[in-house]
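Every protein chain of the complex appears in place save one, which is left out.
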Amino acid sequence: MAEVVIGKLSKSFGAVEVLKDIDLAVEDGSFVVLVGPSGCGKSTLLRSIAGLEPVTGGSISIGGREVNGLAPAQRGIAMVFQSYALYPHMDVAANMGFGLKFAGAPKAEIAARVQEAARILQLEPLLKRRPRELSGGQRQRVAIGRAIVRKPQVFLFDEPLSNLDAALRVNTRVEIARLHKMLAATIVYVTHDQVEAMTLADKIVVMNHGRIEQQGKPLDLYYRPANLFVAGFIGSPAMNFLKGEAVAGGVGLGADGLISLPLPPGTAPGAHVTLGIRPEHMRIAAGEGGLRLPATVDLVERLGETGFVHLRLASGAVAIAEIRGETGLKTGDRTHVALDPARLHLFGADGRRLG
Amino acid sequence: MRKPLSAFAVHAILGLYTLLALFPIVLVVMNSFKARRAIFNTPLHPPSPANFDPVGYARVFGDSSLAFYYLNSITVTAGAIILTLLFGAMAAWALTEYKFRWNTLLALFLSIGIMVPIRLGSVAIIQLVAELNLINTLTALILVYTAQNLPLAIFILSEFIAQIPKDLREAARCDGLSEYNIFFHVILPLIRPAMATVAVFTMIPVWNDLWFPLLLAPAGGRQTITLGVQQFLGQYITDWNAVLAALSTAIVPVLLLYVIFSRQLIRGLTSGAVK
Partner (left out) sequence: MPQGAYLRLLLFFLGPAVLVYTLFSIYPLLATILNSFYSRQSDGSHLWAGLGNFHTLLLDPTWSGPFWNALKNNVIFFLIHMSVQNPIGLLLAALLSLPRLRFRATYRTLIFMPTMLSVVVIGFVWQLILSPLWGIARMFLNFFGLGFLFAPWLGVESSALITVSLISVWQFVGIPMILIYTALLAIPDELIDAATVDGLNQFQAFMWVKLPLIWPTIGLVSILTFVNNFNAFDLIYAMKGALAGPNFSTDIMGTLFYRTFFGNQLQLGNPAMGSAIATMMLIIILIGVMAYLFLVQRRIQRYSF
């Protein structure tokens, strides 16, 4: 296994820049997840590492070796595609050994490595089947098996779970995490699903408009998002945002009143700011005082033990609060919502985190 | 069908037309086994021990060259199909996969032949074939038919190759295959169904063509079966047994093949021509 270092990577199609000045280090044996909305450049970045997309500038090195000029097969990577990309005219064993065959490996070695990968993934009974005779989950495992057989320095996963149904997705996610531990593999993984990102990653890289918005440990991104985009992207349901302006001793929210909190030094009074708070850090509470805001219940979604209340505040802004256990809330109720002061996030007019 | 009456009408129309389509063929094949007198006196009677007479077939197979003509037709058709499929698939792959500067222009150039019949260039084709010393050779026919069929083949195969998921070609690149190996080991096996379509398309017109055999290989034992039958018929025009037997030998093998492959064939005809 090896580390991947990307420096000042850029790529453009004509005038359109799809990757801008990407700097990223993937440590040896770590699991890095690239996440972002569709069109953010995460797949392009992954395919650039694979060598499937030519880049306009910058460098990529794998295991200390610059690979910019190398063909995909010479980079020591293996890729698991979203559509699995299994060769439909070959059986599972042939699919897994195909790359080795063209690398000129001896037959016995190919067979041994295919057998080994099949054992790891419990694919042994399926080796003689064609891809169309397999279920979605089995195809997925074959695609991973094909990557394992190559003994790559880096595994690249391009949205591998998006074609699976919900239950299978959870199983496969666990399976991928297990494989990562067992093989001590370096993995770069692309997804648009932030739950996958949070559960799998050692490091999450949030991308938007061809740029890295923030990279870090999952919980760091959760607790200290660097900007509005990351704050809104990580966490489900998304963080609530309340627009206001900085005043002495806190943030003025117009009709919703004043939230008193210490402003970071250098915040000019009157500056436009955005207050962020996650649903799980808001409580429905009667009474007055503290960080309480009056609200009307729009809708109650009950998931069982937990649930979400959609609220309309006095200013007309909407927010979602998490509820636990039984509550008698129903649409149209007037109530109050309490914000946990320790969990408030403050963002400036440019979207960056303040303080 | 809601009303049995309309169902009856539909079957009546289709049935009558089917009879109209089959009658001439059945009539010829049936009478080819009969004696001359029976052909004329009782043309609608099926062959029976009483009127059976294979003299026509004796004449046809006595003219040993017809067997060679069959061989010539098979050679020409097979040769043209193989070259069309191979060259067509290679060109379709390059035009679909590689974005080079003259890509669109070249695709347009290659599609001229879909609408403009190559026959109109016959004068120059004869001169060219003469200069290449290929008159009365099967090679000339194979090359001309390949040129004639390539445009449609490239068109159909391109559509098909474009439908192969991009991931698959990239997986092959990650597996370390050269571009040549990607084509021969991944793409070619995958486009077999489309190649079958093109083969069907190519096969029938080539087998049945009279024009180019007449122009390029009219003699010297290089005739195809279509031309051979035409010449045979001209020669034996008054010998009804021989004529009917010759027609039947031209009809029956084609129809047998057709009935065996009709499903694939009709699928091929439709999938290619509609696009």
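Every chain is named by a letter (A and B) in the order it is written, and numbering of its residues begins at 1.
Methods note: a contact is a pair of C-beta atoms (placed from the backbone, for glycine too) under 8 Å apart; a residue touches a chain by one contact, two chains touch by 3 or more.
Predicted, not measured: the structure shown is a model, and the values here were computed from it.
Participant: In the intact complex, which of the depicted chains does the undisplayed chain touch?
Facilitator: In the entire complex, chains touched by the missing one are B.
Participant: Please pick, from B:81, B:154 or B:190, the residue that touches the omitted chain in the full complex.
Facilitator: Of the candidates B:81, B:154 or B:190, B:154 is in touch with the missing chain.
Participant: With the full complex in mind, choose from B:110, B:138 or B:174 the residue touching the hidden chain.
Facilitator: Selected residue, touching the omitted chain: B:110.
Participant: For the full complex, which residue in B:13, B:108 or B:219 touches the chain that was left out?
Facilitator: Touching the chain that is not displayed is residue B:13.
Participant: Residues on chain B that touch the omitted chain in the whole complex?
Facilitator: Against the missing chain, chain B presents residues 1-2, 6, 10-11, 13-15, 17-18, 20-22, 24-25, 27-28, 39-40, 43-44, 83, 86-88, 90-91, 93-95, 98, 100, 106, 109-110, 112-113, 115-125, 127-128, 143-144, 146-148, 150-151, 154, 179-180, 183, 204, 207-211, 214, 226-227, 229-230, 233, 240, 243-244, 247, 250-251, 254-255, 258-259, 262-263, 266, 269-270, 273-274.
Keep this in mind: only the chains that are shown with their structure count from here on.
Participant: Counting only Cα atoms for the centres, state how far chain A is from chain B in Å.
Facilitator: 56
Participant: Which residues of chain A touch chain B once you look at their complex with the stated criterion?
Facilitator: Residues in contact with chain B: 47, 50-52, 71-74, 77-79, 81-89, 98-99, 102-103, 146, 150.
Participant: For the complex, which residues does chain B have touching chain A?
Facilitator: Counting only chain B, the residues touching chain A are 165, 167-168, 170-177, 181, 186, 189-190.
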